[in-house]
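Coming up: chain A.
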Amino acid sequence: MLAAATIAILVVMLLAIIRCIVGPTLYDRILAFNFFGTKAILLISVLGFLMGRPEFLDIALVYALINFISVIGVLRYSDSAEFKVTPYPPSSTQESDK
Partner candidate 1 sequence: MVIAIAIVRTRNLLAVVMLSGIYGLLSACFFVVVDAVDVAFTEASVGAGISGLLMLAAITITGRKEAPKRHKPFLALFVVLVTGGMLIYGTMDMPYFGAADAPVHQHVAPRYINESMQEVGVPNIVTAVLGSYRAFDTLGEVAVIFTAGIGVLSLLTLPRRRKKTSSDEATEEQMHERHMVVRIVSKALIPFILLFALYVQFHGDFGPGGGFQAGVIFAAGIILYTMLFGLDTAQKVFNPSIIQLLAAVGLLLYASVGVVSMINGANFLDYNVLADDPIDGQHIGILIIELGVGITVASVMLSIFFNFDARRQAIQNSNKQKGEQDVSRTL
Partner candidate 2 sequence: MLAHLPILQVVVPLMAAPLCWFLNRSKLVWIFALLVCAATCTNSTLLLIEVMKSGTITYELGGWEAPWGIELRIDKLNAFLLLIISTIATVVMFAANTSIQKELSEDRHTLFYSLYLLSLTGMYGIVATGDAFNVFVFLEISSLSAYALIALGNDRRALWAAFQYLIMGTIGATFILIGIGMLYQMTGTLNMSDLAIRLVDVGHTRTVFVAFAFLIVGLCLKLALFPLHLWLPNAYAYAPSIVTAFLAATSTKVAVYLLIRFTFTVFGISFSFTTLPLQSILMVLGLVGVFVASVTAIYQQNVKHILAYSSIAQVGYMIIGYSINTSTGVMATLLHLFNHALMKSALFLALGAIMYRIGSVQLSQFQGLGRQMPLTMSAIVIGGLSLIGVPLSVGFISKWYLLIASVEAGMWSVAVLILLGSLLAIVYIWRIVEMAYFKPPLPGRETVKEAPWTFLAPIWALVIANIYFGIDTRLSVQVAQAASQSLFGINP
């Protein structure tokens, strides 16, 4: 069961990464990042049980906090004028300019 959960979470992480790479807007990436972070927490917790050393949940806790802090950080800095996104249709081309 645990192993299955691990695999499922890994797949979801992969999906999140795809979204993060694809974009298209900045906020999609932040969302994917946040999503990814949550999954990482789960992964760590499950892995702890899988390896039979569940004492290491501290790490998952750190992830949770760090994840939150970085999302807030991104948002905080996205306040500055540079990060203003133009309304949707142009933004999809402008943001994913590669």
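Following the convention adopted for this analysis, a contact is a pair of C-beta atoms (placed from the backbone, for glycine too) under 8 Å apart; a residue touches a chain by one contact, two chains touch by 3 or more; residues count from 1.
Basis for inclusion: all candidates are chains of the complex that A comes from, given by their letters.
Worth saying up front: this structure is predicted, and the values here are computed from it rather than measured.
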Subject >> Of the listed candidates 1 or 2, the one touching chain A in this complex >> reply: 1
Subject >> Residue numbers on chain A that touch candidate 1, as the complex places them >> reply: 13, 17, 20-21, 23, 26, 29-30, 32-33, 36-37, 40, 43-44, 47, 51, 55-56, 58-59, 61-63, 65-70, 72-77, 79-80, 82-83, 95-98
